[in-house]
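With one protein chain removed, the remaining protein chains of the complex are shown where they sit.
For subunit A:
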Amino acid sequence: MSRFLFVVPPLVGHVNPAVGVAAELALRGHRVAWAGEPELIGRLAGAGARVFPCAGRRAEAAPVVRPAHIRGPEALRFLWERFLVPLAEAMAPGVTAAVERFRPDVVVCDQQALAGGLVAERLGAVWATSATTSAEFTGALSGMPKVQAWLTALLDGLRHRVGDPASTADPRFSPHLVIAFTTRELCGPVSGSHGRFLGVGPSISARPDGPDFPWEWLDPARATVLVTLGTANTDTGTRFLAECREAARKRSDRLQAVIVDPEGSAAHHNGNGNGKESENENAASVEPTPDKDILIRPAVPQLALLQRAAAVVCHAGHNTVCEALWHGVPLVVAPIRDDQPVIAGQVVDAGAGIRVRFGRVTADRLGAALDSVLDDPGPRAAAGRIGGSFRAAGGSPAAAAHLEELALEAHR
């Protein structure tokens, strides 16, 4: 039996994949504990999870208040200076206490919980990286030495405050093992200095049942198109969703669109809402009903819906992209910021979808892209091929097996 400590940021999309791996390790008889935000981890990993609390609530609000218009390199600066580095400093004392008290054989560190690798290294513990997206492995900053130097300086300062000042290791990349929830069929060649890179495919299973859905609404004679901007981008999506609606409306003879709209912004944009209604969860119900062609829902059971979908229009968030590809569904990707442009590029390079410009695309261009992924067999075949690579990659059991091995090596 070995002991594994999972260090995670207060972000659902980063905790969920770790939950699958942690459950697999527990099944194999190992001891598992967590360092992070107790309420979130308890909700996602189960009430029985042992959690060493880390401050992080203050930092948790940061990505939410990041102004919607901040994108591109400005978003990069904001992410590192205002979120990742402060989060690491807030989490470091809790991670230290967790390592000292739980005495893990391996610390499994989410790539955005920088405190994990820094503290583990300072305390001489073996650590692995858990990467929920693959954008850090594509050398995106390699042509920009001054930007690279800015990031290196940020990490050096952070290491000096919470890690081993004598080290130079990058807390994003474990020298022992990197587990990434993708495959090379999607992410392409991997660059950078790190330990063994293990692509295990996305973590798809073991999620509680999603919200209700009116399955009888779906018309079997028409293609189902799912439009979603994930959970974090709705404030910026009003214009884009309106273009999606128009493109779908013009194609109602052949397709139905399910639009995920948590904030009710699509209905709002239609002139049916006002400031008060936009705060109302049921704002989407303002939409004229019944509508046989377009269904707007605040949330959908995404995995179940993907089994019926012919195409997905999304922001190229890694989780949504991987879930679509897992089901062999081709994509129209409209990346907004952060890792999304890189992931969108991976989708395009793999032939599994078409990229459009989130802030500029019109209904006509969006519709043309939709027609292509629906009519051309190429994107569907490529999506199916990547989905196959995901299924073959081993998922949580493969990740658990390699972590077991690393724990044994740590004892030698």
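Note that in this section a contact is a pair of C-beta atoms (placed from the backbone, for glycine too) under 8 Å apart; a residue touches a chain by one contact, two chains touch by 3 or more; residues count from 1.
As a convention for this text, contacts and distances are computed from a predicted model.
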Can you match the unshown chain of the complex to its UniProt protein name from these: "Aspartate carbamoyltransferase", "GGDEF domain-containing protein", "Phosphate ABC transporter substrate-binding protein (PhoT family)" or "Acyl carrier protein"? "Acyl carrier protein"
Selected from A:74, A:376 or A:409 as touching the chain missing from the view: A:74
Out of A:144, A:392 or A:408, only one touches the absent chain, namely A:144
For subunit A, residues touching the missing partner are 71-74, 76-77, 140, 143-147, 150, 335, 341, 345, 357-360, 365
